[in-house]
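Mind having a look at this structure? Questions to follow.
On to chain A.
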Amino acid sequence: MSLLSVRSLAAFYGDFQALFDVSLDVEAGEIVAIIGANGAGKSTFLRSVVGLNASARETIRFDGQPIGGRPTHEIVARGIALVPEGRRIFPSLTVEENLLIGRHHGRGGRWSLARIYELFPVLAQRRAVAGPALSGGEQQMLAIGRALMSNPRLLLLDEVSLGLAPIIVHDLYRRLPSIIGEGTTAVIVEQDVSQALGVCDRLYCFQEGRITLTGTPRQLTRDQISAAYFGV
Partner candidate 1 sequence: MDWVNTIVQGVLLGGLYTLFATGLSLVFGIMRVVNLAHGDFIILAAFLGVVAIGIAGLHPFLTLLIVVPLMFGLGYLIQRGLLSLTLDRGVLPPLLVTFGLSIIIQNLLLEIFSADDRRLDAGWIETASVRLGGQVAIGWYPLIVFAAAVLAIAALQVLFSRTALGRAFRATADDQETVRLMGIDSRHTYGLAVAIAFAIIALAGVFLGIRTTFSPDIGPGRLLVAFETVVIGGLGSLWGTLVGGVVLGVAHAIGAKIDPAYRELAGHLVFLLVLLIRPQGLFARPVRDA
Partner candidate 2 sequence: MTNGEHRVERATRASRLGAIAGAVVLAALIALPMWGSSSHMRLLVELLSMLTLAQMWNLLAGYGGLVSVGQQAYLGLGGYALIVLADFLGLNPFLSVFLAGFVTAALAVPTAALVFRFQGGYFAVGTWVVAEVYHLLVANSAVLGGGLGRSLQAMRDIPRAQRERVTYWIALGVGVGAIALVYLLLRSRRGLALTAIRDSARAAESLGVDVFRSKLLVYLVAAFGCGVAGALIYLNLLRILPTAAFSVNWTASMIFVVVIGGIGTLEGPIVGTLVYFALRELLADYGTWYLIILGAVAIVVMVRAPQGLWGLVAERFDLRFFPLQRRVRLRDA
(Lines give C-alpha, C1' and ligand atoms only; values in the text may rest on other atoms or scores of the structure.)
Protein backbone atom coordinates (compact mmCIF):
# COMPACT_ATOMS: atom_id res chain seq x y z
CA MET A 1 0.00 0.00 0.00
CA SER A 2 1.39 3.37 -1.00
CA LEU A 3 1.88 6.02 1.63
CA LEU A 4 0.16 8.58 -0.55
CA SER A 5 -2.32 7.49 -3.16
CA VAL A 6 -4.14 9.91 -5.45
CA ARG A 7 -6.90 8.92 -7.87
CA SER A 8 -8.68 11.12 -10.40
CA LEU A 9 -8.00 14.31 -8.51
CA ALA A 10 -9.54 17.49 -9.88
CA ALA A 11 -8.96 21.02 -8.56
CA PHE A 12 -10.69 24.34 -9.20
CA TYR A 13 -10.08 27.99 -8.48
CA GLY A 14 -13.58 29.33 -8.84
CA ASP A 15 -14.60 28.42 -12.38
CA PHE A 16 -11.05 27.74 -13.49
CA GLN A 17 -9.99 24.09 -13.49
CA ALA A 18 -6.34 23.62 -12.54
CA LEU A 19 -6.10 19.84 -12.26
CA PHE A 20 -7.73 17.19 -14.44
CA ASP A 21 -7.99 13.56 -13.44
CA VAL A 22 -4.58 13.34 -11.71
CA SER A 23 -3.58 9.94 -10.37
CA LEU A 24 -0.29 9.02 -8.75
CA ASP A 25 1.31 7.05 -5.93
CA VAL A 26 4.14 7.73 -3.54
CA GLU A 27 5.69 4.78 -1.71
CA ALA A 28 7.08 5.10 1.78
CA GLY A 29 10.71 6.16 1.80
CA GLU A 30 10.68 7.46 -1.78
CA ILE A 31 11.66 10.90 -3.01
CA VAL A 32 9.25 11.80 -5.82
CA ALA A 33 9.75 14.90 -7.93
CA ILE A 34 6.97 16.74 -9.70
CA ILE A 35 8.20 18.93 -12.50
CA GLY A 36 6.44 21.20 -14.94
CA ALA A 37 6.21 24.76 -16.19
CA ASN A 38 4.55 27.65 -14.38
CA GLY A 39 0.84 27.12 -14.04
CA ALA A 40 1.06 23.39 -14.72
CA GLY A 41 -0.75 22.65 -11.48
CA LYS A 42 2.16 21.42 -9.37
CA SER A 43 1.57 23.69 -6.41
CA THR A 44 -2.16 23.17 -6.73
CA PHE A 45 -1.51 19.47 -6.38
CA LEU A 46 0.39 19.90 -3.12
CA ARG A 47 -2.25 22.27 -1.81
CA SER A 48 -4.92 19.71 -2.58
CA VAL A 49 -3.02 16.96 -0.75
CA VAL A 50 -2.77 19.10 2.32
CA GLY A 51 -6.36 20.34 2.16
CA LEU A 52 -5.83 23.97 1.24
CA ASN A 53 -7.75 23.26 -1.96
CA ALA A 54 -11.01 21.35 -1.83
CA SER A 55 -11.08 17.79 -3.08
CA ALA A 56 -13.48 14.88 -3.13
CA ARG A 57 -13.19 12.45 -0.26
CA GLU A 58 -11.88 9.36 -2.00
CA THR A 59 -9.47 11.08 -4.35
CA ILE A 60 -6.63 11.27 -1.84
CA ARG A 61 -5.55 8.55 0.56
CA PHE A 62 -2.79 8.80 3.11
CA ASP A 63 -1.66 5.62 4.75
CA GLY A 64 -4.79 3.97 3.43
CA GLN A 65 -7.16 6.55 4.97
CA PRO A 66 -9.17 8.91 2.75
CA ILE A 67 -8.24 12.51 3.51
CA GLY A 68 -9.94 14.36 0.67
CA GLY A 69 -12.14 17.17 1.94
CA ARG A 70 -10.78 17.08 5.50
CA PRO A 71 -9.63 20.40 7.04
CA THR A 72 -5.93 21.15 6.70
CA HIS A 73 -5.11 21.13 10.39
CA GLU A 74 -6.46 17.59 10.65
CA ILE A 75 -4.59 16.32 7.59
CA VAL A 76 -1.33 17.79 8.80
CA ALA A 77 -1.75 16.15 12.19
CA ARG A 78 -1.61 12.76 10.49
CA GLY A 79 2.02 13.35 9.62
CA ILE A 80 2.17 15.49 6.50
CA ALA A 81 4.12 18.74 6.39
CA LEU A 82 4.25 21.29 3.58
CA VAL A 83 7.01 23.79 2.95
CA PRO A 84 4.82 26.29 1.09
CA GLU A 85 5.64 28.16 -2.07
CA GLY A 86 7.12 31.52 -1.14
CA ARG A 87 8.21 30.25 2.26
CA ARG A 88 5.35 31.97 4.16
CA ILE A 89 7.38 32.68 7.28
CA PHE A 90 5.32 34.31 10.05
CA PRO A 91 6.56 37.92 10.14
CA SER A 92 5.46 38.58 13.72
CA LEU A 93 7.39 35.61 15.07
CA THR A 94 11.12 35.28 15.60
CA VAL A 95 13.13 32.51 13.97
CA GLU A 96 12.88 30.40 17.08
CA GLU A 97 9.15 31.02 17.43
CA ASN A 98 8.62 30.05 13.79
CA LEU A 99 10.35 26.77 14.54
CA LEU A 100 8.43 26.24 17.76
CA ILE A 101 5.11 26.74 16.07
CA GLY A 102 6.15 24.07 13.62
CA ARG A 103 5.95 21.51 16.36
CA HIS A 104 2.61 22.78 17.68
CA HIS A 105 0.93 19.62 16.56
CA GLY A 106 3.77 17.23 16.04
CA ARG A 107 4.97 13.89 17.09
CA GLY A 108 8.19 12.77 18.65
CA GLY A 109 11.05 11.93 16.35
CA ARG A 110 14.52 12.83 15.35
CA TRP A 111 13.85 16.52 14.77
CA SER A 112 14.02 18.93 17.68
CA LEU A 113 14.97 22.57 18.05
CA ALA A 114 18.54 21.59 18.87
CA ARG A 115 18.84 19.31 15.85
CA ILE A 116 17.43 21.94 13.48
CA TYR A 117 19.98 24.40 14.82
CA GLU A 118 22.69 21.79 14.17
CA LEU A 119 21.43 21.34 10.64
CA PHE A 120 21.19 25.07 9.93
CA PRO A 121 23.68 26.88 12.19
CA VAL A 122 22.82 30.23 10.68
CA LEU A 123 19.32 29.90 12.17
CA ALA A 124 20.82 29.37 15.60
CA GLN A 125 22.74 32.60 15.22
CA ARG A 126 19.62 34.49 14.19
CA ARG A 127 17.21 32.76 16.54
CA ALA A 128 15.85 35.95 18.10
CA VAL A 129 15.47 37.80 14.85
CA ALA A 130 12.06 38.38 13.29
CA GLY A 131 11.34 36.51 10.08
CA PRO A 132 11.40 39.33 7.53
CA ALA A 133 14.98 40.27 8.43
CA LEU A 134 16.34 37.02 7.03
CA SER A 135 17.73 36.57 3.54
CA GLY A 136 15.90 34.43 0.99
CA GLY A 137 18.13 31.44 1.59
CA GLU A 138 17.82 31.75 5.36
CA GLN A 139 14.05 32.00 5.09
CA GLN A 140 13.99 28.85 3.00
CA MET A 141 16.02 27.01 5.62
CA LEU A 142 13.65 28.31 8.27
CA ALA A 143 10.61 27.16 6.30
CA ILE A 144 12.12 23.70 5.89
CA GLY A 145 13.14 23.56 9.53
CA ARG A 146 9.65 24.61 10.58
CA ALA A 147 8.14 21.77 8.55
CA LEU A 148 10.62 19.26 9.95
CA MET A 149 9.78 20.19 13.55
CA SER A 150 6.55 18.22 13.34
CA ASN A 151 8.53 15.08 12.43
CA PRO A 152 6.39 14.37 9.41
CA ARG A 153 6.16 11.05 7.65
CA LEU A 154 5.54 12.83 4.37
CA LEU A 155 7.37 16.04 3.57
CA LEU A 156 6.10 18.21 0.72
CA LEU A 157 8.43 20.86 -0.69
CA ASP A 158 6.99 23.48 -2.99
CA GLU A 159 9.43 25.28 -5.27
CA VAL A 160 12.22 25.69 -2.74
CA SER A 161 14.55 27.06 -5.39
CA LEU A 162 12.30 29.99 -6.27
CA GLY A 163 13.98 33.35 -5.87
CA LEU A 164 17.24 31.96 -4.54
CA ALA A 165 20.73 32.40 -5.93
CA PRO A 166 21.98 29.34 -7.85
CA ILE A 167 24.76 28.66 -5.40
CA ILE A 168 22.30 28.52 -2.53
CA VAL A 169 19.96 26.29 -4.50
CA HIS A 170 22.86 23.97 -5.28
CA ASP A 171 23.83 23.78 -1.64
CA LEU A 172 20.27 23.13 -0.55
CA TYR A 173 19.76 20.28 -2.98
CA ARG A 174 23.13 18.78 -2.07
CA ARG A 175 21.98 18.49 1.53
CA LEU A 176 18.41 17.55 0.77
CA PRO A 177 18.78 13.76 0.92
CA SER A 178 20.33 13.94 4.36
CA ILE A 179 17.72 16.46 5.47
CA ILE A 180 14.93 14.19 4.34
CA GLY A 181 16.80 11.29 5.83
CA GLU A 182 15.80 7.72 6.50
CA GLY A 183 12.18 6.96 7.03
CA THR A 184 10.73 10.18 5.66
CA THR A 185 9.00 10.27 2.32
CA ALA A 186 9.22 13.41 0.22
CA VAL A 187 7.44 14.98 -2.72
CA ILE A 188 9.40 17.80 -4.29
CA VAL A 189 7.77 20.26 -6.67
CA GLU A 190 10.43 21.95 -8.73
CA GLN A 191 10.78 24.04 -11.86
CA ASP A 192 14.52 23.44 -12.00
CA VAL A 193 14.53 20.08 -13.73
CA SER A 194 18.21 19.23 -13.31
CA GLN A 195 18.12 19.73 -9.55
CA ALA A 196 14.98 17.62 -9.34
CA LEU A 197 16.51 14.83 -11.43
CA GLY A 198 19.62 14.81 -9.24
CA VAL A 199 17.74 14.04 -6.09
CA CYS A 200 14.62 12.03 -6.86
CA ASP A 201 13.85 8.32 -7.12
CA ARG A 202 10.95 8.86 -9.50
CA LEU A 203 9.34 11.78 -11.19
CA TYR A 204 6.03 12.95 -12.62
CA CYS A 205 5.73 15.69 -15.16
CA PHE A 206 2.67 17.95 -15.11
CA GLN A 207 1.47 19.99 -18.03
CA GLU A 208 -1.65 22.14 -17.90
CA GLY A 209 -3.18 20.19 -15.07
CA ARG A 210 -2.46 16.69 -16.31
CA ILE A 211 0.32 14.16 -15.85
CA THR A 212 2.17 13.80 -19.10
CA LEU A 213 5.10 11.62 -18.10
CA THR A 214 6.34 9.40 -15.31
CA GLY A 215 9.42 7.34 -14.74
CA THR A 216 12.81 7.23 -13.05
CA PRO A 217 15.64 9.64 -13.95
CA ARG A 218 17.56 6.69 -15.36
CA GLN A 219 14.73 5.66 -17.72
CA LEU A 220 13.82 9.05 -19.15
CA THR A 221 15.67 11.01 -21.82
CA ARG A 222 16.06 14.75 -22.07
CA ASP A 223 13.88 14.87 -25.12
CA GLN A 224 11.11 12.91 -23.47
CA ILE A 225 11.12 15.29 -20.52
CA SER A 226 11.16 18.39 -22.71
CA ALA A 227 8.24 17.12 -24.70
CA ALA A 228 6.22 16.33 -21.60
CA TYR A 229 7.19 19.62 -19.90
CA PHE A 230 6.23 21.88 -22.75
CA GLY A 231 3.52 19.77 -24.27
CA VAL A 232 4.93 19.71 -27.73
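Regarding candidate selection, all candidates are chains of the complex that A comes from, given by their letters.
To be clear about the criterion, contacts are C-beta pairs under 8 Å (C-beta built on N, C-alpha and C of every residue); 3 or more make two chains touch, one makes a residue touch a chain; residues count from 1.
If you're wondering where the values come from, they're calculated on a predicted model, not measured in any experiment.
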**Request:** Quickly now, which of 1 or 2 touches chain A in the complex? Give its number.
**Result:** 1
**Sites on chain A touched by candidate 1 in the complex** = 50-52, 71-73, 76-77, 81-82, 84, 88, 90-93, 97, 100-102, 104-106, 146-147, 150
